[in-house]
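Dropping the structure in here first, questions after.
Removed from the display is one protein chain of the complex; every other protein chain stays in position.
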Amino acid sequence: MNNPKNPETQEDMPEIGEALKRAGITNLRTLVKITHDSHRYKFVPNITITVDLTKDKKGVHMSRLIESVTEVVESEAEKLHISIEQLEKRILNRLAEKHPYGRAVIEMKTELVVRKKTPVTKKPTMETHDISVSMISENGKFTKKLRVDVVGNTVCPHAMQMVGKPHIQRAVGILEIEAEYSNDITLEEMIDCVERSFSSEVYTLLKSQDEAYVIEKMFKNPKFVEDVCRGIIYRAKKTFKGCKINAKVISQESIHRHDVIAEGEAVV
Amino acid sequence: MNNPKNPETQEDMPEIGEALKRAGITNLRTLVKITHDSHRYKFVPNITITVDLTKDKKGVHMSRLIESVTEVVESEAEKLHISIEQLEKRILNRLAEKHPYGRAVIEMKTELVVRKKTPVTKKPTMETHDISVSMISENGKFTKKLRVDVVGNTVCPHAMQMVGKPHIQRAVGILEIEAEYSNDITLEEMIDCVERSFSSEVYTLLKSQDEAYVIEKMFKNPKFVEDVCRGIIYRAKKTFKGCKINAKVISQESIHRHDVIAEGEAVV
Amino acid sequence: MNNPKNPETQEDMPEIGEALKRAGITNLRTLVKITHDSHRYKFVPNITITVDLTKDKKGVHMSRLIESVTEVVESEAEKLHISIEQLEKRILNRLAEKHPYGRAVIEMKTELVVRKKTPVTKKPTMETHDISVSMISENGKFTKKLRVDVVGNTVCPHAMQMVGKPHIQRAVGILEIEAEYSNDITLEEMIDCVERSFSSEVYTLLKSQDEAYVIEKMFKNPKFVEDVCRGIIYRAKKTFKGCKINAKVISQESIHRHDVIAEGEAVV
Partner (left out) sequence: MNNPKNPETQEDMPEIGEALKRAGITNLRTLVKITHDSHRYKFVPNITITVDLTKDKKGVHMSRLIESVTEVVESEAEKLHISIEQLEKRILNRLAEKHPYGRAVIEMKTELVVRKKTPVTKKPTMETHDISVSMISENGKFTKKLRVDVVGNTVCPHAMQMVGKPHIQRAVGILEIEAEYSNDITLEEMIDCVERSFSSEVYTLLKSQDEAYVIEKMFKNPKFVEDVCRGIIYRAKKTFKGCKINAKVISQESIHRHDVIAEGEAVV
C-alpha cells in the first residue's frame, strides 16, 4: 500500500474465504449506440455486468466495469455495423484487460420496435417488444442468452366447445434462447415464433376493418396458454438449431383475478 | 441544547424558510389488528403517515410517527370493535399529543378478502381486492379517503356490432371516495359498485357451469371502458351521499399492446 | 348506420349520461424522433393520450388517438428543430382535426441522458434521469407539466450532531412544474435544481479520487429529507417564473426498512 490516499481495498484478503459466482453492477442505465444496415440507433438499456470473484480477493473494482461499458460504447459507435451482441463481446474483452475474471456476464435490457402494416387497411404501425441480450465469457468462449417478451392473446377452447363463445384475454409470451456467440439468431425471428403462436398477433393501430380481421382470426384459433407455449417451442425448434429453448406464457384471464401460466423447454 | 448527546436537531431553524405540505414515513409495513363483528383480523398494511411542517422547524421527529402507529395498534387491539378508520383516527389523535401538526394524514394499503359463492354451482370462493383507507386530520376535523381496486372485464360493443363477435379483456376498476369521518361508507359497497359495472364480475373459482354463466353474461353486456367508468359513477352516486367520487378504469386490451383508460368524477 | 359492417358505435348515446374527464390510451410505447441542435434523437417513451368525453357520446375513437401520435411523429421528424413539447402540441392539434375535444392531454415518459465530467479526474460520465413531459390543450390554450426524477442522497444532520457520524442513504428528488406552453423551462435546469439540493450529486462513474471528493462533500452537507425538499423549492423559485412548483423527496433510509418523505409546493 504505497499510496495511503488510494488503498486497493478490493485486493485485500477477505475475512471469509468464499469464492463468489458473480459481483458487479446492476440497474445501470447509460446511452448505447449500435449501427445496423448503416442506420445508427441510440438507446438507454438497463445493464447488468458482473464477474466471478476468487476467495482471496475482497471485492470487485466496480468502476472498471463501468469504464469497460462506456469506453467501448464511445469507441465502437462509429463502426459501420455493430450489433448489441458484438458490442457486448467487445465490452467483455475490454473488461478482461482491466479486471481479471474467470467468467463475466453482461446483460442489456431494452425494447425493439418493429415496423409492420395493419392486416387489412395496410396502414403503417410500430410494434414495441421488450428484449434482453446477454453475453457470457468463460474460458475464452462466448455464449449468449436472448430473450423476447411479446404481447398477444389466448381464446379459451374449452369455453368455445362448451358454450360456443370464448373468454379472451391478453397474454405475454416469453422466449429465451441460449446459444454460442456465432449462432446466427435474430430477435425478429424470435418475436415471430411467439407472435404466430397466439390466437392472434396484436397491433398498436387497428382501423375497424383490421379489428374485424383480428377478431375473426382469434375466434378461428382458440388456444389454451399451454397451446401457445407448445406453439412457441415447436416454431423455435424448427427455426433455430444448436441451442437451448425456454418458452413461458402468462395469460391474464378475463374471468379470473389470477393469471394462468405454462412453461416448457427444449434442446435442439 | 442541554444534552449534547441528544440534540433536538429537528427543532432547529432550517436554512431555507419554506413551510412543507407534508413530511413523514412511507412504505412502513407493520402488523395491524382490527376487530370486526367480534372477529380479530391481523394484517400487514403498507403505511404512509405524514404531518405538515412550519417554516421554522428543520424536521419532523420521525420516530414519534412510528410510535403513534405501534402504540395505538397495541393498546386498541383488545377492543370489541375497531375498524381501520377508527384505528387511524386514534393514531392521528395520539400523534397530536406527541408531535404538533396543523394537518396530518395516514394511509393504510392492504387487501380485503370477500367470501362469495360461485354463480351456478354455489361453491365457496374467496375474492381478494386491493384497498386503501386514508384519514386526514385538519383543524380538529377528520376526513377520509377510501379506495378499492377491483378486477373485472370489458367486452367490446363496437366489435360486437361490427362482426357479431367481441374482443374481451381483463379490466381494473378503481373507485375513490372522499368523505367526512362520520359518513358510513363500507369498502364492500364500494367493491360492489365497481363489480356490477363490468361486463361481468370475475371469480377465483369457476367450475365449468359457472364459467358458462360468466361467459353468457359477458356476451350479453358488451361495455367500453367508458361504459364501465360511467356505471361506477352512476352506482356510487346512488349509493353514497355527501362525498366526492372518482372512478378510473383501465382495460388491458386483448387486441393491442397498450391499455385503454377512462376517468370521471362526481360530487354528491 | 348506413354501413352495417362498420358501425360508429362510439357515436351512440350512452346508457348512462355522465360526462367523463378523460378517456383514451395509456402505456402506449412507440418510436418518437426529435431534433435538438441538429442532432436527431430517437426514443421509445411510454405515452398516455386522452380526451374528455361529453355525456352524449358512448366512446372515444381510440385509433384516432394512435394515428395522431404516429402521423405527427412521421411527418415532423425531418424538421431541423423539434422538441418533445413542440411535438406534443402538434399531436394535440392534429388530434383536434380527427376527434373533437374540449380538453386533451398527452404525456410522454422517457429518460434523459446528461453528459458530465467526474468531479476530480474529469473523466466523461453519462447520467440518466427519468423525465416526463405532458401537454394539455384546453379552450385553445396549451399548458405543460414537466417532471424530473433525480437520484441523490441524504446525510442525517441529527446523527451528525449527536454522534459525529451520520447515516447516509440514496434519495430520489422529484420536481414537477406546471406552466404555460411558451414558458421556456428546460429539463436540464430542473435536474440541476434537484441535484444541487442533495447532500451531494451522484455519478455513474467515480474513480477513487472522485469518490473521495463526493464523500467529503456529503459529510460537509448533512441534510434531512425536509432540507432537500426545501432546497429544491428554493432553487426552482429562483430559476423559474410564472409557474406552479411541486417538490417531493423520498429517502431510502439505511437504518430503517421504511422510507422517509417530504413534499412542498410553491407558485411563482
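Lettered A, B and C in written order, each chain numbered from 1.
One rule holds for everything that comes next: a contact is a pair of C-beta atoms (placed from the backbone, for glycine too) under 8 Å apart; a residue touches a chain by one contact, two chains touch by 3 or more.
What you see is a predicted model; the values in this text were computed from it and never measured.
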*Option touching the unshown chain, where B:Thr70, B:Thr143, B:Asn183 or B:Thr239 are the choices*: B:Thr70
*Among the options C:Glu127, C:Glu176 or C:Glu263, which residue touches the chain absent from this view?*
C:Glu127
*Selected residue (touches chain absent from view) among B:Glu15, B:Asp56 or B:Glu111*: B:Glu111
*Given the contact definition stated above, which residue among A:Phe43, A:Tyr203, A:Phe224 or A:Phe240 touches the chain not shown here?*
A:Phe224
*Spell out, residue by residue, where the missing chain touches subunit B.*
5-6, 28-31, 41-44, 63, 66-67, 70, 74, 111, 113, 123-126, 128, 204-209, 212
*Go through subunit C and note every residue touching the omitted chain.*
127-128, 151, 153, 158-159, 162-163, 165-170, 200, 202-204, 206, 208, 211-212, 214-216, 218-219, 252-258
_In subunit A, positions touching the absent partner_ = 5-7, 9-10, 14-16, 18-29, 48, 50, 53, 58-60, 62, 157-158, 161-162, 224-227, 229-231, 233-234, 250, 257-266
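As a working rule, only the chains that are shown with their structure count from here on.
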*Closest chain to the protein CA centroid?*
C
*Report same or different for the subunit B and subunit C interface, where same means the shared residue numbers exceed half of all residue numbers found there.*
same
_Angle of the C-alpha superposing rotation, subunit A to subunit B, to the nearest 5 degrees_ = 180
*Averaging each chain's C-alpha atoms to get its centre, pick out the one most distant from subunit B.*
A
*From the C-alpha centre of subunit A to that of subunit C, how far is it in Å?*
27
*Calculate how many whole Å lie between the centre of subunit B and the centre of subunit C, each centre taken as the average of the chain's C-alpha atoms.*
26
*Counting only residues that touch at least 2 other chains, which ones in subunit C make the list?*
5-6, 28-29
